[in-house]
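As you look at this complex, bear in mind that one protein chain is not there, while each of the others sits in place.
When the chains are written out, they are named A and B in that same order, and each has its own residue count from 1.
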Amino acid sequence: MARYGMLINTKKCIGCYACRVACQRQNDLLPTQDFIRYEEHETGTYPNVSIETVPLQCMHCEDAPCVAVCPTGAAYIGADGIVGVDEGRCIGCKYCMAACPYQVRVHNEKTGTVDKCRFCTVSAETSGTKMCSCVEACLTNARIFGDLDDPESDISKAIAETNAQPIAGDLTKSKVFYVR
Amino acid sequence: MSENAITRRSFLAGSAGAVALTAAAGFMSFDAWEQAHADDASGGGETKTVHTLCNACSSKCGFTAYVVNGRLTKLIGDADHPYAKGKICARGFGYSQIAYSEDRLTDPLKKNDQGKFEAISWDQAYSEIADKVKAIIDDKGPQALAMVQDPRPSGKYYTKRFMNALGSANVYTHGAACNLSKESGMTQAIGTGSYSSDVANAKMTMFIGRSYADAIRPSSVAALQKAHEKGSHIVLVDPRCSNSRVFADEWVPINPGTDLALVLAMSNVLVARGLYDKEFVAANTVGFDEWARALAEYPPEWAEKVTGIPATTISRLAVEFAEAAPAASIEPSWRGAFGCSYANSGETARAICLFNTLLGCWNQKGGALFTPSVSAGKLADERFADPKKPEDKLLGSAEYPLALSSMGTNLFAAEQAKEGNVKGMFFYNSNMAAGYSNTAYLADALSNLDLCVVVDVQMSETAMLADYVLPDTSYLERLELPEFIGGKVPAVALRDQVLEKIHPNTKPVDEIFAELAEACGVGEYFRFGVDELADAQLQTVGLSLDTLKQTGTAHFPEKEFAYGTAPKFKTPTEKVQFTSEACEKAGLSPYPVWVEPATMPMGDELRLVGGKQAIHSHTQTANIEDLMQITKDYDLTRVWLNADVAKRLGIEDGDEVEVSNTQHTGRVRAKVTQRMNPTALYMPSHYGCSSPDQHTAFDVGLRQMDFVPFHLEPAYGGAMTQEAVVTVKKVGA
Partner (left out) sequence: MEDEAVFSVLAQCFGPVDEAAWSQLSKGPLWSDFLDGARRVMQADELGALEAPLARARRRCPLQEFLSSGEVNALFTPPTYAEKQAFAARHFAGGLPESAMPVESLYRTWSTGAAPAPFSQQQGLYLGDSAHYMRELVERFGMEVPPAFAACPDHLALELDLVAVMLRSGMREEARQFLTERFAWLTAYRMRLLTLDDDARFYIGLVDVIVTIRAQLTMADAAIA
């Protein structure tokens, strides 16, 4: 069984929001459902400034706080390690939103339930795009998706080469790695 | 009609509507229908794919549209489209929503006596417009009519043909508020309005006011990224530290309006130190000595005071350019800092071409290239013959002699409308009233017309001022003429029809102008379908409409660009012109010299600068919910203010501020940042929509053009959109 993960290279991110809109469009989301959110940092003082945009989304943690706090079992970790939401069981209590250290779970104002990045590649047969919508859309190829357990996968090689790290270290055993 | 007949009337066609259905006819509840279609999303529906072109900005990137059961589902950028390279940007994804938007115009509209719009028939619209057109021509001649359009593949053809058929030469692009000064200035120096910097292969490229990462064309972003990853030296000259900073080595935060001083001073360094390509200059240019003498007045120490950039930096950049030459250039920009911004924009463009000439970089690998393009050949079919060339020249060509006649200065037409010389105006794909210059002036000018006709998909601010509004189909619902694209390997691409027409009473641009021409008595020039013309054009380059529909894009590899070929300069002297007779005749210096901006900030004033955000195009996409939600989530309507200035003014990040000048006053929140030059205030160019029919965009943020006075750049006719100063204060302070 593959262990899916993603690498995001913020040194390549131009903060253009293409991944957010592509994700929303190809996954039928509301405009307010942003599975990807952005943190923008500026460092230095005028005129010696550098900037960084950090796209954040569900980290598909192995040690997922959202799953731990969910009172109904709607938040779960699937057999493939992907953190999922069983919409039918979600009662909209938002405990998971409070628990998520990355603040990437999104309330659907229409259904009252909570949702988040689904690693849509894995459901590619149904959603149609070959790769996660965000990975396909990225203009600068800042994102790589793949199997973390396969040492020959692009993502495994890239993580080794760039020493990519989860955004918050060992906090939740996140499967999204960042180059910063 | 009997009472019985009238109460049994039905809209539902087919005999069953009026009488009874057969008992066997199967009713299906909505629940059951939903069940039956539950599988469509996962491949159960009937899927077709169509290659077409985006319309979210002028790049017109190619993509493949997936349509399932008649509905648009996915968009995938076409890998072989030269601009898309397999990607589309956020705007491309978002803008597709326009097709189904509730804000779509569905019927021809006429403004009634109370100033309110009401739906009328096409016949009525055409005949009333034609009557007014004829009356204007009878009274003042065809030159009292003018057209403004933002070029699109079919639109640019049909609007021009319509006007010329009427005998009017007054066809304007949006250029005066975009890249008119830049294209016109460059033409004076190198005989063509632009070139392309070979960014991906350069050792050094300087961008002045342009940001590939904020005004996105995927192929440009890719080139910039490639350059950065290969270690090319990328310099951003901009009062605002744009998002291209990620792929740049340095940000040079110039005082806005002074780019010309920087280019003159760098030129001074190259000439004074003999660091220019003497051989190239000797063989390919005229007037160098005169300019070289004039440059003596512009050493880096002088420019430091004007631009705010240290003299040492200016000298260093010039020397680095010389070291990198000929694999180096100043990128040509588009609208950016000198497309239409200042009193010196045209001259800045001219100077940039001359600087590149000093580098000897024309057609050199990594330098500045004149890439080939292909265009349709002569068409044998007489139906396509051009109307007689209008006798008069485009209005404004005498007053603004340097403005390219292919664009013209639409602001002059507006001025003539205000003065009563232009009586009828048409607009296609153009929101002049909100985006081109001072909004109050333009509203006043357009209100003075006898006839104002707007063709658009939604109620723009310009449409609000019209007498007649004609509803266009969206870009997803029509076939257009082929779009030829210049480049290293020139190409042609097609906007094909993706969706069936959604609103039955809308019409594509080709039909609208053909039928309007018919009503005006010049229909003989439009006796063909857009498909016939498209096919005829493609046949002249060895293709056909059917073949291009299959691939979306076709290339012409036999015309591929080769490095090192001698550039042909289409100037009167066939050389690079350090001196231009036309400029001199227009009252400018024969060679570029320093020209002060028309307005300079004094005291606490700041210069108001605009610029794009990656998720919007002008004011065109602000009504798209997906995109506007990003604006709201990240508070993107904020004006950017330098942190030291903010401190002095007692403004903190996120504070509501009042922005004010003689033209306008408005409130918005401020972003306090290290990313701004202290003499400027940045206001994003997309907001402040004042058309209540655009439910999503209406009344969000401020509109830059409300603050810009109505004025035109001497000789070039640009809108001088950044010749405006404002003061900023904290609300309630």
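Brief remarks on what is shown
Assume a residue touches a chain if its C-beta (ideal position, glycine included) is under 8 Å from a C-beta of that chain, and two chains touch if they have at least 3 such contacts.
Here the structure is a predicted model, which means the values were calculated and not measured.
Put simply, the hidden chain is in touch with A, B once you look at the whole complex. Of the listed residues A:A2, A:L30 or A:V69, the one in contact with the hidden chain in the full complex is A:L30. In the complete complex, the residue from B:L53, B:L105 or B:M163 that touches the missing chain is B:L105. The chain omitted from view is touched by exactly one of B:R71, B:K632 or B:R667, namely B:R71. Hidden from this view is one chain, which touches chain A at 24-26, 28-31, 33, 108, 110.
By the touch criterion stated above, the residues of chain B touching the omitted chain are 1, 3, 6-14, 16-17, 19-23, 25-31, 33-34, 37-38, 40-42, 45, 68-69, 71-75, 93, 96-97, 100-107, 109, 116-120, 458-459, 471, 500-505, 625, 692-693, 695.
Quick note on the criterion: only the chains that are shown with their structure count from here on.
Those residues of chain B that touch chain A in the shared complex are 41-43, 66, 73-76, 87-90, 93-94, 96, 213-214, 216, 218, 221-222, 225, 241, 243-247, 251-253, 614-615, 625-630, 633-634, 642-644, 673-676, 678. The touching residues of chain A, when paired with chain B in their complex, are 11-18, 20-22, 24-26, 31-32, 34, 37-38, 40, 42, 44-47, 49-53, 125-126, 128-129, 136-140.
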